[in-house]
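The next block holds one structure in the form of structure tokens; read it before the comments.
The complex is shown incomplete by one protein chain, all other protein chains being positioned as in the whole.
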Amino acid sequence: MNGMLGKRAISSLVSLLALIVLVFFLSRLTGDPAALYLPVDASEAMRENFREIHGLNDPVIVQFGRYLGDLVQLDFGESLRKARPAIDVVLEAFVWTLWLALITMTLVTVAAIIVGSVAAFHVGRPFDRFASVLSLIGASAPDFWIAIIGIVVFSVSFGWLPTSGTGTIWHWILPISVLFVRPFGLILQVVRGSMITALGSPYVKTARAKGVKNRPVIFVHTLRNAMLPVITVIGDQAAALLNGAVVVETIFGFPGVGKLMIDSILQRDFNVILAAIMVTAVAIFIMNILIDIAYALLDPRIRT
Amino acid sequence: MTDHLLEVRDLSVQFHTAQGIVRAVNGISWHLDRGETLAILGESGSGKSVSASAIMNLIDMPPGEITSGEILFEGRDLLKASDEERRRLNGKRISMIFQDPLGHLNPVYPVGWQIAETAMAHGRGKAEAYDRALALMERVGIPDARASMGKYPHQFSGGQRQRLMIAMALALKPDILIADEPTTALDVTVQAEVLSLLEELQEETGMGLLLITHDLGVVAEAADRAVVMEGGLVVETGTPRELYHNATHPYTRKLLAAAPGKGAMREPEDGPEAILEVRDLKKDYGGFEALKGVSFDMHAGETLAVVGESGSGKSTIARLVLRLEEASSGTARWKGEDLLTKSPRQMGKLRRQLQMVFQDPTQSLNPHMSVFQIISEAWVIHPDILPKARWPERVAELLDQVGLSPEHAKRYPHQFSGGQRQRIAIARALALEPDLIICDEAVSALDVSIQAQVIDLLGKLRDELGIAFLFIAHDLPVVRDFADRVLVMQRGEIVEQGSVRQIFEQPCAPYTQRLLAAGLDSDPDVQADRRAARLALAGN
């Protein structure tokens, strides 16, 4: 397990480095920040001065060398837009995203496991059909559309929920509900499928031949085995949320990484883009390790 | 009429499938008494396991349906009992073990807990259940039982897993133990150990043992009485001796005739020089030595059998010689040229001379190709063998040669039975007109009667075409009937080699002796002698 972890860390680092190089050079293709941050009628001298201050005048390769040099000292550079250290800007946004992802995934996991398992015990019966429709709609619906409809219904028509911001607990309800839909649909399908497989497995037959009662057969023998494929999907979905839910965060004015990312890209705030990529990469790496640990806890075959 | 421990009367079970209703068993009756071992003998599709599933309430309904009959346990009809009542009997009064212990043990829980669970499911306290589990693990011979309680199924060998299953089934000293093909997936020496363990436990507890098997040898070794099943019907019942000597039903006779190991042994002639010379062949997988330097010769037209149990490295030889895997060191000279150093291109050309027939024909035939495509692929790859115009004619000829009909060329593999599929695989190998065919457990997945037919076919091809066979098998009786010479392998080494008569009549290596003693014979009298010999061997 330790060897695997080391190998994983190295290959992730290699990928991350390649990613940073790519993003660093490619992002500069989106245009000159000076054109964006200075007034339209700014003189060429003012532009020159702006570039000089932010080190944008040197050849890109020199800029990259300098960036790496700073990075080694954990200096992620300044945000052009906010005139603050880029890493601070990113971490601030990341905390919001982390909470959003954590709450959403917890709710999704609990709900999907319950609904999916119950559906699996009642294959083909009304509850199962209902769950299938639910999961189908969930997996098919565009999140921005649900968000808009949600705003129309709950904020505009009934006036129950605020449309954007993060002030109160009420502000969280719509974004979480919208983010809930798709992962719920996907995970529900996997739970149902793997539960059905596990219920038909030979070891369940053994348990019945031993005279084990129905409830332990389901909750002790089946559920733990059925969770193995589910964990992988949960990991994928959580990773997607950690990358920032751009659309939902934009619609609800939620100050998370996704919104920060799109704003920074459109505003050519290169340092923030790079810092955001690194922070989410680290977060996803840690989460993958947690997934591996969960896997190993559930399945002894992986431990050895 | 209720004096039997367990009695099945007129039981019929059917399953609803795509092809309509399949009658799995049709009005079968049998009974089992205390302290008795009853074998249900049948090939695949005979319905031999169905009554056991019905007894244990393990038939999924739907698609299954019990249409008639009763199952009397101590005079009470189980089919009329509630699910809860039957649950209380399962594991406590009637227990069951299965063919594939790895699949049937829960992979994510320690085995100690799984054994204790039987007792806990029937209301025993945790401490008592665990004590009992420990005692049982010691009783069935798990080494270092206390530490092994916390281990998981994948950490045990196949034989140990079956012992664990037995411990689990016997936790509450049931009156009946149903064993469904309990030794089929095990090596012969392990099979003998597991069977004698079952027998000892039966003597200790006086339970009735229901042994479901396809193996006449198992019946001869272990059963007091046997029920022969075919096509969902009981065709004959009797003691193993009665059945062996005075079988009345044609099916039973056919089954007995098909049992290998009774034909004349072949006498190898000192023929032409070697076509394949293997020297000091080694293979290790990251520290584990699968082959530790194996050397042997093969002559043109000769049949050389390689026997050994799982992990002996016998299949590795085939894979290395055919370059499906790369050897760690050694040479394999084919007509003077070392196969192991050939480039892929050179090897590609040579391949037509050495062909292979795999264990499982279901998996060795591409399901997306028709039989014609499968066989003619040989000529697509090696176009110089046959001009395209002659393909249909030659495919028909080959199909005829392996006992299929030319119309079969248009069909796909899934439309054939297992034995027919293996014939197709043989036809494919013949299409290249090879000098050597390597058979890797080529008949071990087939039913006995089919197995005999395929062996007959291979023998015919050997005589007609002069093809040499490298015949890899774990089943000694088959080897005895078919091979000229035998290599016996154990843990990556050849422990003995010689003519088939020498190996079977005067084995020198202790391992060969043990292997032969562990093998089961379909004749109960021969088996009784062998059993005595085995016990003597164990005593030494």
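So that you can tell them apart, the chains are marked A and B in the order they are listed, and the count of residues begins at 1 in each.
Following the convention adopted for this analysis, a contact is a pair of C-beta atoms (placed from the backbone, for glycine too) under 8 Å apart; a residue touches a chain by one contact, two chains touch by 3 or more.
In the analysis below, contacts and distances are computed from a predicted model.
One chain of this complex is left out of the view, and of "NADH dehydrogenase subunit M", "Heme exporter protein A", "Sulfurtransferase" or "Putative D,D-dipeptide transport system permease protein DdpC", the protein name its UniProt record gives is "Putative D,D-dipeptide transport system permease protein DdpC". Of B:Trp30, B:Phe358, B:Phe372 or B:Trp391, it is B:Phe358 that touches the chain left out of the display.
When the whole complex is considered, the residue among B:His299, B:Arg428 or B:Arg531 that touches the unshown chain is B:Arg428.
Across the entire complex, the residue among B:Lys126, B:Arg146 or B:Lys349 in touch with the chain not shown is B:Lys349. Against the chain not shown here, chain B presents residues 13, 15-19, 22, 24, 42-50, 53, 63-64, 99-100, 180-181, 184-185, 187, 212, 214-215, 310, 322, 324, 347-352, 354-356, 358-360, 363-368, 377-378, 380-382, 410-412, 414-417, 425, 428, 432, 441, 444-447, 474-475.
The set of chain A residues touching the chain not shown comprises 11-12, 14-16, 18-19, 22-23, 26-27, 29-31, 136-137, 139-145, 148-149, 151-152, 156, 243, 246-247, 250, 261-262, 265-266, 273, 277, 281, 284.
Keep this in mind: only the chains that are shown with their structure count from here on.
Within the complex formed with chain B, the residues of chain A that make contact are 201-203, 205-213, 216, 220-221, 224-225, 298-301, 304. The part of chain B that touches chain A in the complex is made up of residues 56-58, 87-92, 95-96, 98, 100, 103-110, 117-118, 121-122, 152, 154-155, 165, 168-169.
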